[in-house]
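With one protein chain removed, the remaining protein chains of the complex are shown where they sit.
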Amino acid sequence: MEFKFTPEEDNFRQELREFLKNELPDDWAGGQDEEQENWGFTLEMRKKLAQKGWLTMAWPEEYGGQGASHMMQLIFAEEMAYQRAPGRDQFATKMLAPTLMIHGTEEQKREYLPPIARGEVQWCQGYSEPESGSDLASLQTRAVEDGDDFVINGTKVWTSNAHHADHIMVLARTEPDAPKHRGISFLLADMHQPGVEVQPIINMADVHSFNMVTFEDARVPKKNLVGELNRGWYVGATLLDFERSGVEYSAGSKRTLEELIQFCKDTNRNGRRLIDDPVISRKLADLTVQTEVSRLLSYNITWMQSQGLVPNKESSMGKSFGTELQQKVARVGMEILGLHGQLGPDSKHAPLRGRIQQAYMTTVSATIAAGTSEIQRNIIATRGLGLPRG
Amino acid sequence: MEFKFTPEEDNFRQELREFLKNELPDDWAGGQDEEQENWGFTLEMRKKLAQKGWLTMAWPEEYGGQGASHMMQLIFAEEMAYQRAPGRDQFATKMLAPTLMIHGTEEQKREYLPPIARGEVQWCQGYSEPESGSDLASLQTRAVEDGDDFVINGTKVWTSNAHHADHIMVLARTEPDAPKHRGISFLLADMHQPGVEVQPIINMADVHSFNMVTFEDARVPKKNLVGELNRGWYVGATLLDFERSGVEYSAGSKRTLEELIQFCKDTNRNGRRLIDDPVISRKLADLTVQTEVSRLLSYNITWMQSQGLVPNKESSMGKSFGTELQQKVARVGMEILGLHGQLGPDSKHAPLRGRIQQAYMTTVSATIAAGTSEIQRNIIATRGLGLPRG
Amino acid sequence: MDLGLNEAQQMLKNSAREFLDAECPTTYVREMEEDERGYTQEMWQKIAEQGWLGLIFPEQYGGIGLNFLDLSVLLEETGRVMMPGPLFSTVVMGGMTVLDAGSEEQKQELLPQIAEGQLIVTLALTEPSARWDAHGVETTATQSGGGWTISGTKLFVPNAHVSDTYVVAARTGDGEKDISLFLVPRNTGGVSQTLLQTIASDRQSEIVLDNVSVPASALLGQVNKGWDTIEKVLAWGAIGKCAEMVGGAQEVLDMTVEYVKQRTQFGRPIGSFQAIQHHCANMATDVEGSRYITYQAAWHLSEGMPAKQEVAIAKAWVSDAYRRVCDLGHQCHGAIGFTKEHNMQLYSRRAKAAEVAFGDSDFHLEAVAQAIGL
Partner (left out) sequence: MDLGLNEAQQMLKNSAREFLDAECPTTYVREMEEDERGYTQEMWQKIAEQGWLGLIFPEQYGGIGLNFLDLSVLLEETGRVMMPGPLFSTVVMGGMTVLDAGSEEQKQELLPQIAEGQLIVTLALTEPSARWDAHGVETTATQSGGGWTISGTKLFVPNAHVSDTYVVAARTGDGEKDISLFLVPRNTGGVSQTLLQTIASDRQSEIVLDNVSVPASALLGQVNKGWDTIEKVLAWGAIGKCAEMVGGAQEVLDMTVEYVKQRTQFGRPIGSFQAIQHHCANMATDVEGSRYITYQAAWHLSEGMPAKQEVAIAKAWVSDAYRRVCDLGHQCHGAIGFTKEHNMQLYSRRAKAAEVAFGDSDFHLEAVAQAIGL
């Protein structure tokens, strides 16, 4: 066991930190990358990160990576999330790419990975449908073979960043008569084609983050089938484990928590510093402990990957624990801010530039997106502990 | 609405309080009634309470009651629980009797109710079986008609007070081929007969509270069938709602909490009173709020009964909330006592005579006995909110 | 003990529900979120016609003479539909302050106007310090030329943008509770008002009072005695808010139960899954507990009994319970619930605003601790 990073890893974190300090505006407090006003900056940052080779460090060199360790990649992800820095396309780098490396053909890897490494593309994830959320395998989007193509019809929903995306990974039903998990295929589709329509969905924080994506006779060349025909469910599940395995959960909580602690040190209320209120200090200490647990749960996932092990229940543990913690941090933050917590980012009276209020609203989705906490616990119990399905 | 008691009700509470002050030893801290060493005192108290007419106040006069209001009866139950006074036979007064008044024959009422009112008998409840806990309706104890009797064979378990009981209410299967809820009958059996054997079960607090009751060709006269043959499940369910409807949960929490608060006022640690530790005072305030909520949830049940309404989800809410609160009170108590919380009642160093430690251990069963919290929530959801069964 | 509504209250509840179902659908609530005023004059007049604005005022002031418990029954209904507009601020925060502190003349003048919907009043109490105690009032009023000059900044003042008159709490002495109340018309020179951007899309304002001159007659009640009234108003406000929250929580429960019955996943309604069932059971228990704990306090207030502990217990519990109900409501609704188009988030944003109004659970748990001598 060793609970510290190597000097090389520490150096890299330092280098990245300095890079971000230089690149991000002085008063950078993070933004909703996907909003139109920030998108240009996101793309700019992506290019620069790609030039550094950081977007895809742990990839094999032949696909644009540097063959670095999983831990190096974790440090990159952790630091980027902690600094709330834009530029990563997590759909591509964190989810699609490692899935392609397992299930993709050599041709697919050569076609799709290098542009990701160069930071030239944006991907999005065509999974959920209006009638298929937790029960993803019931999805009804159809892909029908037609010559060298599949022809896709159907509707995907909650598709983050679809409005910026060049490509979409689509789970589509290719065999309607098979058992539901056995008739799905995993396809890579071009977003820039007739027959693909993107409609915005505005969330409760008034941000355009999600979309509905409709396919009407959209086409996907057969060479873009990942894995076997009708076996796409298992490809898709691999991707979900990558999606849920992030250190981003704890890094985000850690950052917000640190800002809250600083705020409580700097702010007087009722004649004393907020931090000197034992009830507040206790809440912050408690969150500090949980953030540390969350961090180690995610480190463990990376460590398993570095050992060639496949995290599964561990991803679900990290995801449910991490997202529930994000909600707790936001909730405690709002409790500390009291009446001021009501104020949005544009208010001059808003503490911490309204970030806590934004976090309070946006983290509502944290325990729902990428599989609800209930689904995660189902997975831990059934796949992880071997309990019989209900 | 009116959130106070009438002068008559207040007077009764006062009278009861004074009675208990006189009857209970000065240093009375409650005991495990059912333990052999305390049983004589329990019976003595029962007789005195019966003479006062308090055991069965709200019953019709013809069965030994006084036709008093449900609220008077609530006050009796609340005060007895708060004072931890022995003497009530809840199986008889709180559970069986109101069930008999709904489902019993006139003959059954005349035979069984007056002795209860006179405090002469002890009942116990033959429900659970080794293989039938939450799934009570799967019970396998058999009752077979034989002349004027039923002949009973089977095993009941977790039978509190069976070792003192004169009678047992037995749920037994009378029609093995019917759907499981439709082949059960509700019988009143004599414990003092050949073929009934009682074996003690010792609990984790080292107390003999539960028993296993085995029937081997025990006999029950047919006139002791309550309700219709094979419709006993519904009689039994009526009884369960009465069992779960108590004000005892909140009264017990209130007493323990008040003792804890007093202890924290009287005890110095680290140079200040425990109560002056903001973390402790916050925990106690929080429990005070919850105890009040618990109290009102149970008052509502009594109020509904007084209006001729039948509480159902309300009983399950009161039960789950009340028992989970009892565990929280015990847990917080143990947190406050720290190392001293480890000490049993016989230790001279034990604070509050070890009651908190005992509560910590005995309340483990609170969320399990009389239907687990999970079953209560199932009931609230399906019977209360109309959600479809799983 | 009587935990039921009386006949008159049941009628009030029924008629309110009927009116609001017709007049205040969520389409109206959504429109008003985007509207500058936040409500329509037409709706305000209808509310006045219902008698709601004078419901709690004695008949001699143009009111109906019902009590605070009755008002709470009404507020549960307005909370259920998230009724927009200044009813709460005008009646509970403005009108009841005037009723408690005002001279006979002031009451004769103002209360009938409020009851008729002609006058909108709010209470300007909290300041940038966001404190709920008398120390929080740093705005000063000094006597000058037979009148008063008021200076200071008020924050989180509800509906100040449409209120004709502000009841301003100002410091008039050095003692902790040397607070007085003043009637300040919005259009008085030196008053500036700015809307805040808030989570509930309600209408709260910053009010800056820059050497605002008001005549001696603007004093509401006695000099340095204003805090006695404010303490009462804070209790009424807290419990009135609880009543709104009970209504909102009940509606969130109802809409969630409805949704999980019809939403199908894995070939069955999601309401048949035990995890969802237990979420709903927890929500229902929270709603039930919230209702009785609220009405217990409302009854005590209504009877004019001491109610510090009951009020603190209620607001401490309901503030958190409503938030928990919304959290579980969201969890049961899944993604659709946090889209702007869904009603779920309308409630959860308001739950947060109601949670912190008149003190959150941290504040009231501290009050509970004091009340029970901790």
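By letter and in written order, the chains are A, B and C; residue numbering begins at 1 in each of them.
Convention: a residue touches a chain if its C-beta (ideal position, glycine included) is under 8 Å from a C-beta of that chain, and two chains touch if they have at least 3 such contacts.
Remember, predicted model here, so these are calculated numbers, not experimental data.
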| item | value |
| --- | --- |
| Full-complex contact with the absent chain, from A:M317, A:A350 or A:A366 | A:M317 |
| Hidden partner interface residues of chain A, rising order | 1-5, 71, 261, 264-265, 275, 281-282, 284-286, 288-290, 292-293, 296-297, 299-300, 302-303, 307, 313-314, 316-317, 320-321, 374, 376-378, 380-382, 384-390 |
| Residue ranges of chain B at the interface with the undisplayed chain | 128, 131-135, 138, 157-158, 201-204, 206, 210, 269-271, 279, 327, 331, 334-335, 338-347, 349, 357, 360-361, 364-365, 367-369, 372-374, 377, 390 |
| Where the missing chain touches chain C, by residue | 273-275, 278 |
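Note that only the chains that are shown with their structure count from here on.
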| item | value |
| --- | --- |
| Chain A and chain C, separation of their C-alpha mean positions in angstrom | 39 |
| Geometric centre distance via CA averages, chain B-chain A, whole Å | 51 |
| Set of chain C residues in contact with two or more other chains | 273-274, 276 |
| Multi-chain contact sites of chain A, meaning residues that touch two or more partners | 279, 390 |
